[in-house]
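A single protein chain has been omitted; all remaining protein chains appear in their positions.
Labels for the chains are A, B and C, by order of writing; each one numbers its residues from 1.
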Amino acid sequence: MDFDWSPEELAFRDEVREFIAENLTEEVAGTIFIDTPARVAFVDKMAERGWLGMGFPEKYGGSKKPIPLAQFILTVELDLAGAPIVGKNVGVVANTILNECSEEMKMEFLPKIFKNEGQWALTYTEACAGTDIGAMQCPAVDMGDHFEVTGSKLFITSAHFAKYHWIALRTDPDAPKHKGISIFIMDADSPGISLTPMHCIGTTGTTHRTNEVFLDHVKIPKSRLVGELNKGFYYMMQALDYERFAILSFASRVRRFGKIVDWVKNAEYNGNDRPIEDPVIRRKLARMATRVEVGTMLERLCICAAMERVPAVEAAMNKAYGATVGADMAELALDIMGPFGYLWAGAEHAPLNGYLVDEHLMAGHARVAAAGVDTAKSIVARRLLGLPNALGKPVLPAK
Amino acid sequence: MDFDWSPEELAFRDEVREFIAENLTEEVAGTIFIDTPARVAFVDKMAERGWLGMGFPEKYGGSKKPIPLAQFILTVELDLAGAPIVGKNVGVVANTILNECSEEMKMEFLPKIFKNEGQWALTYTEACAGTDIGAMQCPAVDMGDHFEVTGSKLFITSAHFAKYHWIALRTDPDAPKHKGISIFIMDADSPGISLTPMHCIGTTGTTHRTNEVFLDHVKIPKSRLVGELNKGFYYMMQALDYERFAILSFASRVRRFGKIVDWVKNAEYNGNDRPIEDPVIRRKLARMATRVEVGTMLERLCICAAMERVPAVEAAMNKAYGATVGADMAELALDIMGPFGYLWAGAEHAPLNGYLVDEHLMAGHARVAAAGVDTAKSIVARRLLGLPNALGKPVLPAK
Amino acid sequence: MDIKLSEEQVQLKEGARKFMEDECTGEFVREMEKSELGYTKKMWQQMAEMGWLGMAAPEDCGGLELGTVDLVILAKELGRNICPSPFLSTVVIAGEAIARAGSDAQRQEFLPKIVEGELVLAFAYQEYTRKFEPGVIELQAKEDLVVARTSGEAPASSGLTMFLVDAKSEGIASKRTPTMARDHHYEVGFSGVRVPKDRVLGGVGDAWSSLEGVIEKAAVVFSGYTGGVCEMMHERATEYAQQRVQFDRPIGQMQLIQSYLATLIIDIYGSDTLTFFTAFNMDKGRRVRPYVAKTKAFAADTVNNTTNVGAQIFGGIGYMEEQDTTLYLRRGKQYQLALGGLDYWEDIIAEELIDVENPTLLT
Partner (left out) sequence: MDIKLSEEQVQLKEGARKFMEDECTGEFVREMEKSELGYTKKMWQQMAEMGWLGMAAPEDCGGLELGTVDLVILAKELGRNICPSPFLSTVVIAGEAIARAGSDAQRQEFLPKIVEGELVLAFAYQEYTRKFEPGVIELQAKEDLVVARTSGEAPASSGLTMFLVDAKSEGIASKRTPTMARDHHYEVGFSGVRVPKDRVLGGVGDAWSSLEGVIEKAAVVFSGYTGGVCEMMHERATEYAQQRVQFDRPIGQMQLIQSYLATLIIDIYGSDTLTFFTAFNMDKGRRVRPYVAKTKAFAADTVNNTTNVGAQIFGGIGYMEEQDTTLYLRRGKQYQLALGGLDYWEDIIAEELIDVENPTLLT
């Protein structure tokens, strides 16, 4: 049993930290999205170092992994620093292309991904298909030499700056719902695509933007089918296991808790009121510090599993635990701040300029989005504990 | 809107309180069960005052209710004092007999109940039928001039001192499961009945006893069928609504919280350690005091509804809320006591002689027993919020 | 005991609900958030016409002299549609303070104007402190409704005086300060502001003797308001759960969703009943200090939980600015922390439970 990072791991981590220290300007920091020229440039520099294609074959533009945990170390350090992360493009798209696509598609898209040439939108969700992603309806109709799509997608993050849509569409309306979905690569500038912005709750002006995507007779060439027809649902599920693990680490919560503790340590109000001296607050912070530590441990479990397999159960544990701790942490901070807790960005006396108000408002979203806490727990119940699908037909135990 | 008790209600409450003060000896107090000569004598005295048959017709031995809320006031005051309560016999058995049985049965059993002549066991549960009470299998076979029963029942509280079993049995094995159950009145001394005691977790010697009841070719006369054949499930459900409300009030939690607060106020340990001066403990007690107050309010909602109808939803709210508060209260008390919290009855330094250890150990039982917290919440979800049965077939909304 | 509303109270409630549904839509609330004033003079005038602004005021000042219970009934309806208006500060806090502490002349000067909708007052109480206790007030007064220290030093609740200060007085600097609810909070600086002696409200140094009761009443009415917020959020979440189909059934048919919604509604019912219970006993003139504290503490937690969990029932869509859920979500936590946070009220509960010789017990 060895919890220590190897010298090679520490060296790579130092390298990433150095890179971040040198390149993470204020313009680049603050979001995981690669949506401005400054952020694209930041990721370009990572691409130059070969950090986007680690572990992929060199003929597709990949690079050797310096160490087994390189990908994870990179994600955590970026997340801890509040920098743009590359898990979606590399983790979901590149992995699926490598495993499922033709040699031509690999040669076309993998090098671009590893060079950061264009961002990707994951275009799955529909009004009728959220958690129940298999319920999607938007059809891709086989027109002989191409597919044609008319319909709409909802909550498509990144669509307003993406070059490609990694889009799931119904290709067989008569098959059982999970068996009639396919994935395509659709150019974001294809004729017939239009967007309506949707804004998440948060400080006006800096809110996280997502999009409704309207598709009006959009043509997708047949060569842009990912893998096999009607296997899209399975590709999505595989990628989702990976996504829970690779896109968002627990590090963002560690960073947030650090900010909260720093604030509490330094806050002082009239009447010599130093929150840090309040025994009730001290206890509550101690409790939260413990939960944060446990979160980093669950992540560590996940990393170690990831060295051998896709850590589906561990990633679900991380998701469930992380989102819960994240929400409770924002609550705690606002409670400590009292009436200053509800002052928002721009208020002179808003602690941390209202950052925790935004975190609080989106905390519930983190609990329900991208397969929420309850979905994650049902994954744990089914895959780890061997319990039958609660939404399926009754499965009586063998006598 | 009037939250005040009427002069008549206050007068009746005073009368009950006076009665309790005069008659509740140490021998009688401490349990709701009428299982010793002293406790039988205590309830006999209540019967003498006509308190067991309030609101029932005089021809069956009933008495006039002094006021509409008399039954409730009586239950609350008994529960608050930790005295034996009469809800089961009167609430479940007498009400069902009055509403569903023949004139002969009414004349035979009602006067006995109101005179406290013999205790009753509710004999429903089986190994395969707990929350899912409709799954019971134990058969009553029609032998022409009587029914014959062979099987067993589980968790039968009171069976070891009861004179009668209010027993639910399967009378139609081929009907849908809820439509083949009937209720009978079975003499506890019928040949073929034997008991095995089961003890609930708790202090050895004072544990709450329940029983496994074995039935070996027990004969029940046909005249002892309650109401109509195969309608037993519906009688049980009606009675259960009543039971949640009438048998256990929130008062037991109010009493428990009072004991905790008294203990905390007076506790003092070496080093001038007075728990009551600890700001963390003060806050936690304040929070619990608030929840206790809300519990009494939910009960009040229930009482007011009960004046007009069977308060099924309100009773379910009480059950869910009360059991949760009860459990959290015992936890809180033991947490405050620290290492003294786990000292049990008989330990010199056990606070309140380990009373809260017992309460803690049985707190989970209160959460799951007699239709638990989750069942109660599903009743609220279905009957108040109009949501479909989560365990039934999908019910799609009307477009 | 009969806790149903009287016929008049049902009329009050139904009238208010209809007015709110017609006038106070989600769209209107959004407009008010962006507006300069934060409410419309038109609606304020309509509220005056319906008698709402004079509900609490004494009859000889043009009011209806109704009780706290009636204020709670109205406040719940305002809360359901999160009505943007200075009702609490003007009618409940300032109006009540003037009625209690004001001289006859002050009552006759100010109260009819409140009743008529001509005078709006803000409550300037909170200073640069996380605490709500009167003892922490340091602002020196040598007068919106301002509470300031005229003698003594913090922490002491004595030595405080209430002033009615004209908001246009020289030396007052007001700055709108953004809040989660996007309601209209201001930071107000006082620098050498001169206040005529006849604008001192009540005895000099003796503010707390009347203000404490005013804050108690405001806390109960506010708990009614947040109860309305909860009621509406819960109704909408339940309706969504009935309609939204995932995995071939309405999500409201799933055990977990049912558990969330049932847990919330139990708290909401409990909180409402406690609010009315406290209001009822307050109207009877009984000592209700611990009950007010429990009412506010529980209502605060309930509005925070209900808006939070309620929004989660909607899934991702619940977090889009365009959705009314976000209007409620942005208010839940703020309302929990406003008008004295949990620590303020819980300290009172603890004090009343533990330190008081013969605790107040209403049954």
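General observations
Here is the rule we use: contacts are C-beta pairs under 8 Å (C-beta built on N, C-alpha and C of every residue); 3 or more make two chains touch, one makes a residue touch a chain.
If you're wondering where the values come from, they're calculated on a predicted model, not measured in any experiment.
Taking every chain of the complex into account, the absent chain touches A, B, C.
Set against the missing chain, the residues A:163, A:265 or A:349 yield one that touches it, A:265. From the options A:128, A:237 or A:380, the residue with contact to the chain not on display is A:380. From the options A:146, A:179 or A:282, the residue with contact to the chain not on display is A:282. Residues of chain A that touch the chain left out of view are 1-6, 9, 69, 261, 264-265, 276, 282-283, 285-287, 289-291, 293-295, 297-298, 300-301, 303-304, 307, 317, 320-321, 374, 377-378, 380-382, 384-390, 392, 394-397. Touching residues on chain C toward the chain that is not drawn are 254-256, 259.
Along chain B, the points of touch with the absent chain fall at residues 125, 128-132, 135, 154-155, 198-202, 207, 210, 269-271, 273, 275, 280, 331, 334-335, 337-350, 354, 357, 360-365, 367-369, 372, 374, 390-391.
In this section, only the chains that are shown with their structure count from here on.
Centrality by C-alpha centroid: the chain sitting nearest the overall protein C-alpha mean is C.
Chain A and chain B have centres, each the mean of its CA atoms, that are 50 Å apart. Residue positions of chain B with contacts to 2 or more other chains are 283. Across the assembly, chain C contributes residues 245, 248-249, 254-255, 343 that each touch 2 or more other chains.
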